[in-house]
Every structure is written in C-alpha cells, then in structure tokens.
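With one protein chain held back, the other chains of the complex are shown just where they sit.
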Amino acid sequence: MSGRHGAERNRLPVNGRALATTAKAVAPAMMARAKQSVRAALPDGLAPPTMPGGIEPPPSRRSVGIDYDTDWARTYPARLARVVLLEGMVRPGVTALARPTVRGLDRLDDLDGPAIFAANHHSHLDTPLLGTTIPDPWRHRLVIGAAADYFFGNRLTAPLSALVVGAIPIERQKVSRRSADEAAALIDDGWSFLIFPEGGRSPDGWGQPFRGGAAYLSLRCEVPVVPIHIEGTGRILRKGRSLPKPSPTTITFGTPLHPRTDEDSRRFASRLEREVAALADESRTDWYEARRRAHAGATPPLQGPEVGAWRRTWDLGDRSPRRKRRARWPEL
Amino acid sequence: MPRPGFVLDVDRSTPPILFHHGEGFRLERLPADRSRVIYPAEPLPALRHPDEAIRQALCNPVGDSPPLPELLRAGMKLTIAFDDISLPLPPMQRPDIRQRVIEAVLDMAAEAGVDDVELIAALALHRRMTPSELRHALGDRVYDAFAPHGLLTNHDAEDPDNLVELGTTDAGEVVEMNRRAAESDLLVYVNINLVSMDGGWKSTATGLSSYRSLRHHHNVRTMEHSTSFMDRHRSELHHSNWRMGEVIRSSGPRIFQIETTMNNNVFGTEGPMAVLQKREWEWTARDRVSFTAMRKGLEQLSAANRRRIFQNWKAPHAMTSVQAGEVEAVHEVTLEHTYAQHLVPVEGQTDILTMGLPYICPYNVNSIMNPILVMCLGLGYFFNLYRGKPLVRKGGVLIMSHPTPWEFHPVHHPSYIDFFEQVLAETTDRHEIEQRFEKSFAEDEWYRHLYRTSYAYHGVHPFYMWYWGSHALAHLGRIIVVGGDVRAVRRLGFQPASTLTDALEMASDVVGRDATVTHVHNPPILMADVT
Partner (left out) sequence: MKALRFERSPARFAAAMVAGRLAGGGGATVGPLRLRDIDDVELPGPDWVHIKPRLAGICGSDLATVDGKASRYFEPIVSFPFVPGHEVVADLIEPAGSSGTAPGSTGKPDGSHRVVLEPVLGCVARGIDPVCPACARGDLGNCERIAFGSIPPGLQSGYCCATGGGWSTAMVAHRSQLHPVDPAMSDEAAVMVEPTACAVHAALSSEITDSDTVVVLGAGTLGLLATAAIRRFTPPKTLVVVAKHDHQRRLARQLGADTVVAPGEIRRAVRRATGSLAIGDGDVVRLCGGADVVLDCVGSSASVADSLDVIRPRGRVTLVGMAGHTSLDLTPLWQRELRLQGAYAYGTETLADGTRRRTFDLAFELVAAAQLDELVSATYPLRRYAEAIAHAADAGRRGAVKVAFDLRQEKERNR
C-alpha cells in the first residue's frame, strides 16, 4: 500500500520519455523550417544557394568519425589546456571515484622514448584513469586510440575527445591503412599511445580477445608495448550503466615487451594478452605465484570460461579483490 | 669517458677545498706547497640494460658453478639472502639492485616451479630492517609476495633454535649459521659490493652468523692485523672469513653467490647535490650559488630537519657489473670492478691526513650518526680505504671534520649510549674495553630483547665499531676532530679543534711545522693505492 503511494508521489506530472521522443521527431523539421526562414530573410547573393533538381549532389566531405583531424589537439596550447583539465578536473574526479592503487611503475624505469600502453578495458573510466596514472614523461605526450564511430561520431564529441583525453580516431574492426599510418607517424614523432586492444569495453566483466592493433604498431615502429591491467573499473561504471559508483581500483603496469623476431602481430597480441592476464593474476594473488603460474602456462585467462552466460557471471564473482590479511609486523 | 681519480698538489691558486661535515660542509684552504688532495674517479658508466645483464650473469656463472636455472628444481628448498640496510650508501633510488637481482632469481625459480622459497636479510648483528626499508630494497612485488606469509625475515643471531653449528676451522673458529640458510638445497646470496670489503665469504660467514662466530674475527687483534680490511688479501678479517668459508663449503649449503658493483654517482650529475662531486675549480657560477644557498639554508635548519633532508636523499648511483657463481671466483671479478672505480694511485705517505666525514655511515641509515659512529667512519672506514701502505705515516696525525653531536638514536643504538656513557667514560683503550666490557654487553638480556624484537643494533655492536678503528688507533700519533662537540670528542679520546688551522697547529706538535698534508676528497668513495 504505502509503497505504491510513494511511487505515485515521486512520479513527474509529465511523461518525460514521451516528451523526449516527440522532441527528437520534431527537431529536424523545425531545423529545416528555421533554415528556410533564414534563407528567405537574406538578400540574394548572401543566401546559401539551393540545389537544383536533377543534379547528383556531390558527396559531403565527412569531417567527423575516422576523418576527424586531431592535429590541433597536439599543439602546445591544447596540450597546456589538457594538463589543466586533467589535473584540475579529471584527476580529482578519478581519485574520488576510483581511489587507484598503482603498482609496477618501477618496471618502466629502464624505458626510454615512446611506448605503446595496452590495457584491458572495462569502463569509460579506464581512459581518464590511465590518462592520470601513466607516469611522466609519457603522460604529456600521449595519444589515445578511440573508436572513431563512438567518440568521433559528431561535432560535439569529436573535439571534446581530442582535447580532453588527446584521442585520435581509430576503427575498431580493422587496422585501416590510414589510421595506422597516422599512428605510426605520431609514434615516430615521439608520441606514446594508449590502446585498448580488446576493441571495446567488456560486455560482461570478462575480457575479450586482444586485436592486433597495438602489436602491429609495435612491430612497425619498433617501440615496446607496456601491458597494463586495470582491475575494478567495471564495478564503478560498467558497460550499460550511466551512473558511476565509487570503488577502489588497482592498476598494474607490466614489464615493457618487445616483439620477438619470430612473432607476427597476431602472436605478439596473444602474448600481450597473456601478459595482461598474468598481471591480473599478480594483482589478485602475489607476484611470485603469478610468475609460477605464468611459467607453467596456468595463468587464468582474461576471457573466462566457455560456458553458459549465468556461469560466466557466477565465476566472475570470485574475481573481486580478495581481502588480504594484513600481516602484523614484526612477527615476534 | 669518466676521468680517473687523481692527486692534486695544492698551490697558492688552489681554491678552497670542500670538506664534508656531517649534515653540512666546510670550505677549507689547505697549506700551499705541502698539501695534496686525492680526488675520486668520476662515476663509471652504468650498465645500460641491468636486467639483461643480471640474466646473463645468472646464466653464465663464473668459477665452478652451473648456471642458476640448472640448480633450480621443483620441490627444492631455496633461500635467498641479501645485504641489509647498511648497503649501499646512501640508499639508492628505486629500483634497488637487490630488487632487480632477486626478481630475476625468483623468476627463474618460478619457471622451475620452486615452492619452498625464503628470503633473509643477512644482517648479522645489525638492526632489523623495517617493513618500509625491506620494501625499498626488494620492491613491492617481492615484498608483497613473501612478507605476508612470513617468508621474508630478518636474520636473528640470537635465536638458538634457528642457528646451526657447521663446524670449526683449522684455527679453532666456530662457524655458526642461520638454520634455514644452512639447511637449504641452495643458498643464493645477493650482494651489493659498495667497497672492496664487501662480499666473498664475508657475506655468508658474517651476514648469516652469530656472536659466537663473529667474535673470532670482530676483535682487536684481527682488526689490528688487517692492513687494511679493505684489501682482501692483506686482511686478517677476510682470512678468518675465508677459513670459515672452507667449513661452509664442506658442510654447509650449496651457495650461488651474486655480486654487484656500483659506480660513484652518489650525488647525481644534476640537482642540488651535483656540485658535491665536481672538482672545486670546475664549479660554475650556478654551482657556487646553489652550494652557498644550500649551505646557508642548511645552517638555518634545526639539526633534526637537516638530518631528515639528508637521510631522505636517495642516490642515483647505478650498477656497473654483476657476476654470479662460485663465491671466490665471483669475488675476484668483483674486486676488479670495485678497484676500477675506487683506486687512485698515490705516491708516498703523508704526515697529516685530513678527511671531511659525511652524514652517513653504514650504521646510521635513517638514523643518527652518533660519536662512536663518527669514530668508526673516520678511523675504521676512511682510514682503511687504502691498499699497500696507509696514507698517513706511522705516528702521523689524522684530522677529521664532523660536528660529532652528543646524540644517539635510542631505538637503533641503545647499547651505544651505554658504551659511550659508561665504558668510554672509563677508558678508551681498546684492549681494556674488549677484556673488561665486551662480554657483559654481548650477553645483556635487554639488548638482546631489543635486537630481536625492536630495531636495535646488537649489544656488542658498539664494541665492533671501536675495534674497527683498532688499526688506525695503533698507527696514529694523534687524532683531532674539527668542529665537533668538545665534550663528545674528548670522551672519544680525541682532541677537539674549532678550525682546520687550529688543528694543523696542534698537529705540528707531533709532526713538526713543515709536515705534509693529504686530504682525501671522499665521498664519493675513493681508495688510495699507496706506493
């Protein structure tokens, strides 16, 4: 009884969803009418020409998506603005939401020059999280490969993606020559890359197979790949959710990997995946156990078991961070 | 190409020379035409790919030893011992060499599927390492993998259940060793060989042993016959350890020794401290400004804050070599590398030796350099950094510069306080000290308790500090401390002087007016090869 009353009291007097649907339908028509009235108001010569009938309209030059030009976002003012945004807004937000524990940074001590950072991907939060935890000097010359269709989809998101996270558009499904050339040029220019080789956020909390992009770039530009494992962002904002829930995260940096002479990008990508899986193992147990399993080929895979959906979800339950017993020191 | 060390003859146009003075500095003009300054070599280049070098060393051992991977097998008992907080000096920037080496060793052990692994800080009678110090030395990964399970421990030389007697040397020296290490199938010892004294059989025979063993070589007689203890082949200290090594070889565990050497880059090539490893006439305007600012700034601070600043310095010195395998063969290679960085040829002895003692010695990392440690650093370490003959002639004068505060770290050095207040107040005679007092300090229940459960040096440790200076005490005619706490200096049995000029004047009573002066410009570390 009381529950129903409560629900009714909270309901808005207008139906929001119906309103939004109507607005979406009406908007193009209203835009067209607005254009028309502007055209009518302007004197000839100033008014945009109309398209004569029977003429095939030339293909409109696409300025968003994969073709979006992000050069401006790597100019000095834009980088400066990015630092201000990252340190002033993104970092406080990320710290509040994710409380990151960063491990393994010492493995980057011997790393010189540009590198490709390759991480598993659970959440939109991964990008700002890594954008603030990848250490100097790479952080300030870092570009992020972002799905062209998603992040560069329209004129609003494209410049924002380019500015705030320093993204460049790449295609998810294939390595296109164009985006690969551009990325290679950037690496040769001293920029480092952050790539999520899974190609998208995890749909169910398990990993997806690593695609070859990062491996390909590494082979092509002869720069090392730094495997990174991110644990916990899925709990904060997983795919399909819109409201974040604060939760601690652990980011584990791995030893930079160089492609072996006998490796193509596919094999290198699968080694990369194994390394990230080993890092996942390391963050769950401890380094020595993880190394032993890694050497024995027994590292639990990122992708989870090939079983029914409910069992995959069930198994995932065990992956939450184990509460470690705090060792008392000194042991007397 | 780094320049080698060299000897500067002081003339009238020589600029004032830098003397370290605890957590501060002095600039001193040395008398022209009869003084010389020995400069250390510039830092040798570091290994470019240290992790790769370590792997190479482990897989290509020297001496009679199979590669490490061949010694590892599933089901074995593996113990990794490593040098404690006293090495290197100052503590190095992360990652520490021990972390690199131990990760490499453990990765091989993981590959072989070794389950039973323990790590032991081989600290003999030094204080235990704190969790954060262990974390710094071994890195988070190793620490987090072993410490929570109690598999990363500090050696306890006062735990009778965890010591085992391996035998007795020809000279009747008892060899006692950490039980876990002794009963392992393989003992891997990870060294940081900062100076030529470190490493060899001393690692295991000293680092993992007990008072019962140590007293055979940590005594006045041995130290007087170690000329110097930095010269392995003329050091009774090392002869004794090598004898014990024979016992360990025949009845102890199999040992895989890993030794690493470091370069001289303790103050860095840039940053506020860089000026300290430049030669004075090469100081740029910027160096001079930063030096003066640093000196003036430090003077404004309280002693505790100065100490905090210096103790927080993590040096950028880096690994110059790594070798692994059979103990003695490894150590010979190590010595070559240490000597390559440290040895400076010097002709002839001097009447007066001067030295500026820095803020740190092996026993006051994250702690206070008390007067006994000042004595040990000057008369023990610096004096003995020679090969051939001592830098100063027999009966000559030693002038050290250090504030020598009457101050002790009660947690780290409880028995030092009592040694200073009760023993040195009665006598500074090393033989008398050894005979009358050593035993009671060594067996004191409270010191033992603090050593085992807190972070205290063993009760007998201040005696060893005193013995460390035995050779110098027997050799020198007079010892003067410049700028030290007068009461503390007198308590040590030395003479206080407020300026170097006064000290030289006092020295002239012993060695005459035209005595020659030699200053060792250490740190960075140098070792005089005196002919």
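Which chain is which? They are A and B, in the order written, and residues in each are numbered from 1.
Throughout what follows, contacts are C-beta pairs under 8 Å (C-beta built on N, C-alpha and C of every residue); 3 or more make two chains touch, one makes a residue touch a chain.
Since this is a predicted model, take the numbers as computed values, not measurements.
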{"item": "Shown chains that the omitted chain touches within the full complex", "value": "B"}
{"item": "Hidden-chain contact residue, picked from the options B:Ala46, B:Leu151, B:Ile417 or B:Val486", "value": "B:Ile417"}
{"item": "Option from B:Met92, B:Leu353 or B:Ala456 whose C-beta touches the chain left out", "value": "B:Ala456"}
{"item": "Hidden partner interface residues of subunit B, rising order", "value": "409-414, 417-418, 421-422, 425-426, 440-441, 444-446, 449-450, 454, 456"}
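Assume only the chains that are shown with their structure count from here on.
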{"item": "Subunit B contact footprint on subunit A (complex, rising order)", "value": "103-104, 106, 109-110, 282, 286-289, 291-292, 294-296, 324-327, 329-332"}
{"item": "Residue numbers on subunit B that touch subunit A, as the complex places them", "value": "49-51, 94-95, 99, 106-107, 110-111, 113, 117, 128, 131, 139-142, 144-150, 153, 453"}
